[in-house]
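Removed from the display is one protein chain of the complex; every other protein chain stays in position.
Right, chain A next:
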Amino acid sequence: MVALSPDLRPGRLQGDRSHRARRLGLFLALLLAVVAVVSLGWGASGTSLARAVSDLLAGRELAVQDRVVLMDIRLPRVLMGIFVGASLAVSGAVMQGLFRNPLADPGIVGVSSGASLGAILAIVLGSTLPAGIAAFFGWYLVPVAAFAGGWLTTMALYRIATRRGRTSVATMLLAGIALGAIMAALSGLVILRANDRELRDLTFWGLGSLAGANWPKLLAGAPIMALALLYAPWLARGLNALALGEAAAGHVGIRVQKVKNRAILTVAAATGAAVAVSGGIGFVGIVVPHLLRLASGPDHRWLLVNSALLGAVTLLLADMVSRTVIAPAELPIGIVTAVMGGPFFLWILLRNRGGLDL
């Protein structure tokens, strides 16, 4: 090879990109703060954040409706959007790193199919449960069932793919497809028992929504998502090494099996909790990490943090559209993420076709 031009020296290139990723992270953090505040002041009703704040500063009591809209509807919803968006995007990034496959998403570890089955069971059979159990869970029944379904499926898949302490990523992928088919079939069986109202509930659950956000749900789901999100950056070094292949990662001193275990647990917790509180919201887990890889490279040290930030921003923006575009009714957010995200993603892909071989 001829002498490399200064800009293309590996060290320099690496440095440039990590610098860029750091600046991007700062920008995304600021953007998230701005979007969160705008989102609090944004909604179908006439409640204004500025007016409420000035009222509070002047020591005046808020009107009941303004208080309910701000404190019981918008605030839990914005926080839920941040946690769910960040969880979905980080789960996507971790899965893509673990499977070394740009098409991997949390669905592959069975979380989504298991969670759907749990939710469907709760929606359809919930009314046949003994009254004591039903009353104990209240409206937590669907989220709890979804979380349990996702968790159990992931653990089953993990057991299937692990032999003599070693987890085969390929087996997990294939078994995930088989388990997914079984879950879909069981869901179909349960759906046959559903009446038309329950069918409508299922449809809306599948499209996803943050409309059900309230404090109890947030307090149930957010701690799990927060733990998974806080832990994720510790996976970065392992995932970076795994990009070289499992054997090479082992040679550079990474305990591959440990990284795999923890990555799967993290994804199961983050996605399970997110799906449980907000239903099926697609697309964020695939699009967000890809955009960031195109913008600032595949280094997981920044990719995971930036995915969390951009995932939260994306979901908040989508939710703002979802709750105002056909106000006073609401568009399910899964439709918004797909309709806005799909064409945008295609456009990015077409512009960057050359640099896409991840």
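Everything below uses one rule, namely that contacts are C-beta pairs under 8 Å (C-beta built on N, C-alpha and C of every residue); 3 or more make two chains touch, one makes a residue touch a chain; residues count from 1.
What we mean here is this: contacts and distances are computed from a predicted model.
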Report the protein name recorded by UniProt for the chain absent from the figure; options are "Cytochrome BD ubiquinol oxidase subunit II", "ABC transporter substrate-binding protein", "DNA-directed DNA polymerase" or "Probable peptidoglycan glycosyltransferase FtsW". "ABC transporter substrate-binding protein"
Please identify which residue in A:24, A:52, A:69 or A:281 touches the non-displayed chain. A:69
Given that one chain is not shown, which residue among A:51, A:163 or A:200 touches it? A:200
Identify the residue among A:46, A:59 or A:253 that touches the chain left out of the display. A:46
In the full complex, which residues of chain A touch the absent chain? 43-46, 64-65, 68-69, 72-74, 126-127, 129, 131, 134-135, 137-139, 141, 192, 194-197, 200-201, 204, 209, 211-212, 214, 217, 323, 326-330, 332
